[in-house]
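Of the protein chains in this complex, all but one are displayed in their positions.
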Amino acid sequence: MSEVKIITANEAAAEAAALCRVQVIAAYPITPQTPVTEELAAMVERGDLKAEYLTVESEHSAMASIVGASQVGARVFTASSANGLLYMHEMLHWAAGSRLPVVLACVNRGVGAPWTILNDQQDSISQRDTGWIQLYCRNNQEVLDTIIQAYRIAEQTLIPVMVCYDGFVLSHTNMPVEVPSQDEVDRFLPPWQGQGLLESGRFVNLNPLILSEPRPDAQGNLMPGYMELRHRLHEDVLASLAVIHHTDEEFQEIFGRSWGGLVWRYRMDDAEHALVSMGSLALEATRAADSLRVQGLRTGVIGVRAYRPFPASALVQALAAVKTVTVFEKDVSYGYAGALATDLKAALFDAGVSVKFSGFVAGLGGRDVAAGQIVQAATDAILNEPRYGWVDVRGSST
Amino acid sequence: MATKAAKELPREEHILPGSRSCAACGLMLTYRHALKALYPGKVIVTVPASCMTVLHGVYPITPVKVVCINNTFAATGASASGIVAGLKATGKKGYTVVAFAGDGGTYDIGIQALSGALERGTDFIYICYDNEGYMNTGTQRSSASPAGAITTTTPILSKLQQKKDMIAIVEAHRIPYIATASPSFPLDLYDKVRTAKEIRGPRYIEAHAPCPPGWGFPNKDLIKMGKLAVETGLHVLFEIREGKFGLTSWSLKLASKGRKKTVADYVKGQTRFRKITAEQIDRLQSFADEQWNYFLERHEKGC
Partner (left out) sequence: MSELYEIVWHGRGGQGAVTAAKLYTEAAYYQGFKGVSAKPTYFSERRGAPVSVHTRISSEPIRTYSNVTTPDMAVVLDDNLLEMVNVTANLREGGLLVVNSSLTPQDLGLSGPFTIALADAFHASEAAELIVEGNVLISTSILGPLAAASHLVSLENIQRAVAGKFAGKAKDRNLKALKLAFEATRVFRRKPADAVSASAR
């Protein structure tokens, strides 16, 4: 039987990992991820979770060791935030390049310098091009559910999955979460038949150097070179769009909850204006949309759940009929604009969709973003010239 | 039982002809004898970016009949911890997990991950093949390079610092087995890997691996250079089992006979020492003397 608990997203993430029967956990503490690691360590020490818990000496080693464990066929889990995730960066590429079904909970936090322990999404956005699938969550229930889904997706595609949720905003906020029974999760997620190195014949057995040219093996078969393997990873990450979508559908059949697959919509049916965002900020945007409608601006919200692979056609479809698109995001690509805004703009351009398009950077380093601020920025973007801007930067004009 | 003659070594080769290592590679010889000692059995080797990666071949062909996991330069110890945990968690039994890293991957960039794995008590063998520099990238200085050596990053002044005392660092982790070895003394190397294989917990073996192109000596002198390093006391062969210290092999003989060779004899055959000054040789000799006397004293005390 499932049970509703009032828990934080960190507790939900730990519960989810345990329900997925992870076999090896390696993690290094960093605020605000720490409670995930503490919870799991306690579960293992109590004997509630039969797993190896590696208290590694760094995030680089955390990812290196679960990569090692995954290579010999174990189901693995780790979590990190901010500079810890950045310290893993090399190993993130390695995990994806080795085609390992690793799942990582990224508790989103701003990146130093200067230090902040509070939330934005610069950490995970900075890992955009590592070959990982990235899913963003809007509440604690979605965190729990998405981690369970992540193992299905990762093990089906042999692509690692990063489940991202906002630090403190979700990680430390208590809210009701329906925790499914072990039985339900077992039905959804069969044991991982580790397609590791020890089982030969899989291309995960990427043994030593790989040069760019395809080369014949000892039997004379032409084997992929570096570039072919990169191409395959790219194609497979693109193809995972369908897997993410279907996994959410299948999840709904067992658990009765769906999170929209790749993107979710709020009041979009008759919308002329769309607000697009990710994570908890997208949920805040739904309140802004309600207010904008009161002002006479028919507004809806698109929440981007899968950021990589980028759900370009799902977004184009969802936004085909609107007059304006305004993106709000907690990251920036210095020297241009927010990552989501630029990706989305490219997708709309490719599809020939012409809209009035604006993008705003908001809530960096834990700066509180209330619906009213979204309303203010969106109203300006809808009624005036489209632009790239920042929300609530004090002491300077934006 | 110590192996007495080369003919007692297993005949089976695990490295086949066609390896991509340089001719007369000290690492290659070290690996060859280590694998003889590790088999029969189930072995998983984890390797950072290094000469070893090259030796292991260019995909899809490998000359080595071993399950080899590549990992990143800094990650060797952590990779081993993960492999061991993964095997345990999935109920795969009977594997010997061996990390094989160079001095750069051990003394320098990999020291944190190594320390972590040793401190956690990871059940694995770590073999450092010390060729005294970043040879895979073309002979740059590492903290294992000897003082007085010209490298491509100490091209004019030569290396000014003495070699880092890695054994002391490893020993501070109080692990059950530490040994030094040399491919110039293959029976000793073989026996030490065999011994290590039977012990549980973290085991560390450091093999001094001469590198003809990096050190600048003819291929035919590979064995000679390894021997000279031992005979001068620059590299001392010993074992530390559960804190009990004992010299082995040629170093054990030297304990009674005394050292006949000097650092000057060692450096003159290697072009990396082409700019070494008399003063630097004296300092390197003092370094060798102090090290030798220290280990000799420990040998006599037995700990």
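Note that the chains take the letters A and B in the order they are written out, and that residue 1 is the start of every chain.
Operating definition for what follows: a residue touches a chain if its C-beta (ideal position, glycine included) is under 8 Å from a C-beta of that chain, and two chains touch if they have at least 3 such contacts.
On a predicted model such as this, the values are computed, not experimentally measured, just so you know.
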| item | value |
| --- | --- |
| Contact set of the excluded chain (shown chains only) | A |
| Per the touch definition above, residue among A:Leu170, A:Leu189 or A:Leu348 touching the missing chain | A:Leu170 |
| Options A:Thr286, A:Thr324 or A:Ser358, residue touching the unrepresented chain | A:Thr286 |
| Residue among A:Ala346, A:Ala370 or A:Leu383 that touches the chain left out of view | A:Ala370 |
| Residues from subunit A at the interface with the omitted partner, ascending | 4, 6, 31, 117-118, 139, 166, 168-170, 172-176, 280, 283-284, 286-287, 368-371 |
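Please note the rule applied: only the chains that are shown with their structure count from here on.
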| item | value |
| --- | --- |
| Between subunit B and subunit A, distance of the C-alpha-averaged centres to the nearest whole Å | 43 |
| Sites on subunit A touched by subunit B in the complex | 23-24, 26, 51-52, 54-58, 60-62, 64-74, 76, 90-91, 94, 194, 196-198, 206-211, 215-218, 221, 223 |
| Residues of subunit B that touch subunit A when the two form their complex | 44, 46-47, 53-54, 56-62, 67-72, 74-75, 77-83, 85-90, 92, 112-113, 115-116, 119-120 |
